[in-house]
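Right, one structure below, let's go through it.
Missing here: one protein chain of the complex. Every other protein chain is in place.
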Amino acid sequence: MPQEDRRKERLDRGVKARTEGIYAISAPRDIAYLLIPRLVLILGLLILPLVMQNIYWQKVLCIICVFALLSISFNFLTHFVGIVNLGNALFVGVGGYTSAVLHSSFKLSPVLSIIAGTFGGALISTILLLPCLPARGIYFAIASLMYPLIFPRIIEALNIFGGTDGIIGVATFPNIWVDQYLIIVVLLVTLFVLRRLVNEDFGLILRGIKDNDQAIRASGIGVTWYKTQGVFIASAIGCFTGAYLVHLYGWAGISLFGLDFSIFPIAVSVVGGSGTLVGSVVGSLILVPMSEMLRAFGTLRIMIYCLILVGFITLKPEGLMRYFTRKYEQFEHWKRV
Amino acid sequence: MTNKPILKVSEVSKYFGGIGAAKNVSFDLYEGDILGVIGPNGSGKTTLINLITGFVKKDSGHVFFRGRDITRLESHRIADIGITRTFQVMRPYYSLSAYKNLVIPLNSPRVKRSSGGRLGDRDTVAIDLLEEVGFERDSYVPYKVASVLPLGYLKRLELARCLALKPEIIICDEVFSGLSMSEIATMVPLLEKLHIEGITIMMIEHRLRELFQLANKVIVMNFGEKIAEGTPGEITANEKVMEAYLGTGGGIELC
Amino acid sequence: MKKQLSFSVTIGLCFVLVSSLLIVRVSHAAPVPEGRPIVIGAPLSVGFNYGLGSKQSIILAAEEINAKGGISVAGKRHPLKVEVADTRDLEPGVPTSEGLMVVEKLLLQQKADFLVGGPIRSEVMLAAMDLVSKHKKVSILSVGAVTPAFNKRISDDPTKFKHSFRTSGNSIHLTTEGIGVTEQLKKEHGFNKVYIMGQDVAWARISSNLYKSELEKRGFTICGYELYPTGSTDFSIGLLKAKEAGAKIISPWMDMPETSILIKQWYDMKMLALLIGYMVAATHPDYWNGTKGTCEYIADLYTKAGTVPTPALPKSVEFVNAYKKRWGTEPISEYDGSCYTAVYALVDAIGRAGTFDSDSVAAALEKTDMKGTVMGRVRFDKTHDIIYSQDPEEGAVCLWAQWIKGKRVVVYPSKIASGRIELPPWMK
Partner (left out) sequence: MGIFIYSMVVSMTLLLTAIGFALVYGVSRLPNFAHGGLYILTGYLVWGFLNRLGVNYIGATILSLIIVAAVGATIYQFVLKRVRGMPDSEIIASFSLGLAVMEGLRSLGLVGYAYTIPVFVRGTVVVAGVPVDWQRLIIIGVGLGVVAFLWAFTHYTKPGLALRAMAQDERAAMMLGIDSDLMAVVCLALGSALAAVAAITILPLGNITIETGYNVLIYAVAVCMIGGLGSWPGAVVAAFVLGFAQILTTAYISPQWHMVVVLLAILLTFIVRPSGLLGRQKQLEERV
């Protein structure tokens, strides 16, 4: 058929209609329909370390999870709280430094220092972001972009926390398996807890704030308090990755505030499909290995990488996850008009 | 009716860069009243609401609720003490289904307090509310995403959002505008029902016929000033109102 | 539909590129007569002057050695194979973890037997030391990363870090060198007012601080000491202050490209003070053309000798010529000499150890004693740092070169100098 006199028609699969909502499902096919994608994700992630014998790629897996987490935190803020946060690096840095300082100065054990780094860091960054919360859209975005740029300068100028040399000799994890499974488990837990959360009443309110905070106020709910909670959750996720990185490489330095940590997660979520938490994982599973493969190009790498990224964004603005979901839930065919 | 006003607005003013949207407006609202606010477009009616409900900062003046000064309260606090409002431009949560829209206000501190945490399943409560404002319970409508609902339903949704809070005062901002006669015909009894339930109502309207049959007191605004106040009868008789609102000549039976 | 197509095309294209390139790489690894090739991993930020220069000189050294038939161990001749990987560690905003990933990639994926070169930024280098010790591979740091923290760590835990060595020396050496030349200036021209501009990073902070205090001990008047954050683009106020204070020597300690703003402005303002110090920009062979000669009379400190040829170091002349022949330019970074030497030091150590086993090679390296390299005599002290001296017979030398009429003239230390410091005409 010629292009102009046809259009694509999409129809939901029956099974989707059946399994939607809260009805009790008994038919094995329906259960499978719901279960398989989730199982693929969970088992896939859990098995991946075992099938990959190459230690280097196992390390890459850790980084994949790190960026997946970061972009989940970004996604959560953007699409469920309605705050565009370009400063993920702030979380990474604050979390990392908190746990590194606690570990090296107060001799906390890695486990404790990671936990402390996660929540202490989250607290700190939430307090830091508090003044910006009333602002909307691009204003918050750019202010948050500025935060991670300030910290290195201050650390540099005051020469605190080891200055530009950073904090070295932080205890690393006992072995590669801990490296991987710690982050993978955390990733999965975060993923499903968040998914649950955004469908609870709490999540409803957050989404309400995103849709229009006026109505939220009109129904007697304080917007700022809920935003704060949202930010705290997101920053806790970010700070965990920071603390994790610190203990993964046994080092903390000002480059924890690096721009990459701010920009890359956004890229991941854009490619994976913004607004879908799982999309972050998918996106990171694609982007990070890609950037590793591109190392073959040497200096050309980043350029190619950026171009591919732009390609993704312009040609698939919906993001891969939405695309897959559509393919999975609906079948399409061309229809003459 | 008690002779003590439930809501007392005194001398509130707001200027948007020179233009007076509200100039020293003051009036009393008594428990059980249905107060109508009329006036030509841009006469500052909506601004008045925004000032009362704290969505816009007041330049001057005071607002008292049951004798308590609520001038400086934040908008959500004002809603919290029981003054709710609908929006002229409706503001549902488009991404949520109709009944989920109501689950949000049902989580508000006010409701938690009133129900003492024993509200039960919020979804069913929400659907009950929707039924109250005229959603067909067993149809798909309550489960539809707000963005696809027709205007009439959205207006009702707005009302329902206010009702969810069990408010003492509801301020309706042109609930009738854009509705068909039949829809209005169903809306009027709804408001009367609320009134009978003892909720004080303040409503901005252009549709004078319905307004005059509902309201027991009417305020006329023009260029941000209150130019007249009285029972519908007095208003229709008032010359100044004729001038300002309906232009010279012409009967009241325009609408 | 069209979108779909172009999308898939983009993706397809990128994978084709990747795979083709991988194939190309494979075909590079040409078969060798006997003995497996010894892989030298070079984690360098090749997108920058330092990285590029080091890469070129390491490859040059390896090629020379292969031309001579590679290393002979246990009767077998092993060629050298250099694997360069791009740690973008000098780039702003790139987290250290990326650099560390690359180091690990070299060790685990590329199966590098030894590391030579970077990482370059101190922060990354220090973090990489742990990796190196974890994977038990010998690594010779030969570019950048001059922070004294290296020595401290090794002296703290010699057994853990026994595999890490450094030929690029340490910022304390730079200070000593700086003091030397300043005193010489005092002797020759009686300059004793110094204005110091440091960069706000660890190594520069340390060395400029030391420089300051040492000069004060030696009776110089310090008429200003300021730290500039990395990336500052305006030095006018500093220069004005120096002018008011009547400084005779302005001494920057900066490794950021913006230094050339300072240099140009120094020239434009016709400052009545000599601009000598550590200015990375001025160490580039094309800098003269780059600045249309405004950099004349600037004396610049090179962390290690070898990049500027001087008859006193015959090897350095050979090196520079070979480099020119191979890459069509003089060594572009001050560390090229040290990288070049590092490879030779490694090979020498392997030869003496007679095996590729890291521990024994490390042990051999500790006993290294090579005379007459491009940067003088090469020995390592017990903190595995190269032994520095102002005499090429005693240790590795640093070097001061001044731009005169489009050429770089070595002016200090006197043992290798081929000229004396000249004053700009407007100062006479």
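Labels A, B and C are assigned to the chains in the order they are written; within every chain, residues are numbered from 1.
Simple rule for what comes next: a contact is a pair of C-beta atoms (placed from the backbone, for glycine too) under 8 Å apart; a residue touches a chain by one contact, two chains touch by 3 or more.
Quantities reported herein were computed from a predicted structural model and do not represent experimental measurements.
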### Summary
Missing-chain contact, candidates A:Leu34, A:Leu48, A:Ile263 or A:Ala296, resolves to A:Ile263
### Task
Among C:Val73, C:Leu108, C:Ile172 or C:Met269, single out the residue that touches the unshown chain.
C:Met269
### Query
Taking the entire complex into account, which one of C:Asn289, C:Asn321 or C:Ser414 touches the absent chain?
C:Asn289
### Summary
Filtering A:Leu86, A:Val170 or A:Ile233 for touch with the omitted chain leaves A:Leu86
### Summary
Touch with the missing chain holds, among A:Met146, A:Ile160 or A:Val185, for A:Met146
### Task
Name, in rising order, the residues on chain A that touch the hidden chain in the full complex.
78, 84, 86, 131-132, 134-139, 141-143, 145-147, 149-150, 153-154, 156-157, 214, 259, 263, 266-267, 269-270, 274, 298-303, 305-307, 309-310, 313-315, 317
## Note on the structure
Omitted-chain footprint on chain C covers residues 47-49, 52, 91-93, 200, 226-229, 231-234, 236-238, 240-241, 257-258, 260-261, 264-265, 268-270, 280-282, 284, 286-287, 289-292, 332
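To be clear about the criterion, only the chains that are shown with their structure count from here on.
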### Query
By number of C-beta pairs in contact, which two chains lead?
A-C
### Task
List the centre-to-centre spacing of chain B and chain C in whole Å, with centres computed as mean CA coordinates.
74
### Query
Roughly how far is chain A from chain C, going centre to centre by Cα mean, in whole Å?
38
### Message
For chain A versus chain B, what separation do you get between their C-alpha means, in angstrom?
### Response
42
### Message
Going by the contact rule already set, what residues in chain A reach two or more other chains?
### Response
none
#### Entry: chain B residues touching chain A - in the complex, by the definition given at the top
53, 55, 74-77, 79-80, 84-85, 87, 91-96, 100, 103-105, 107-110, 122, 161-162, 164-165
#### Entry: Residues of chain A defined as touching chain B within the complex
201, 204-205, 207-208, 210-212, 214-223
### Query
What residues of chain C sit close enough to touch chain A in their complex?
1, 3, 6-7, 10-11, 14, 17-18, 21-22, 25, 46-47, 84-86, 88, 92-98, 100-102, 104-105, 108-109, 122-124, 126-127, 129-131, 134, 147, 149, 153, 200-202, 205, 229-230
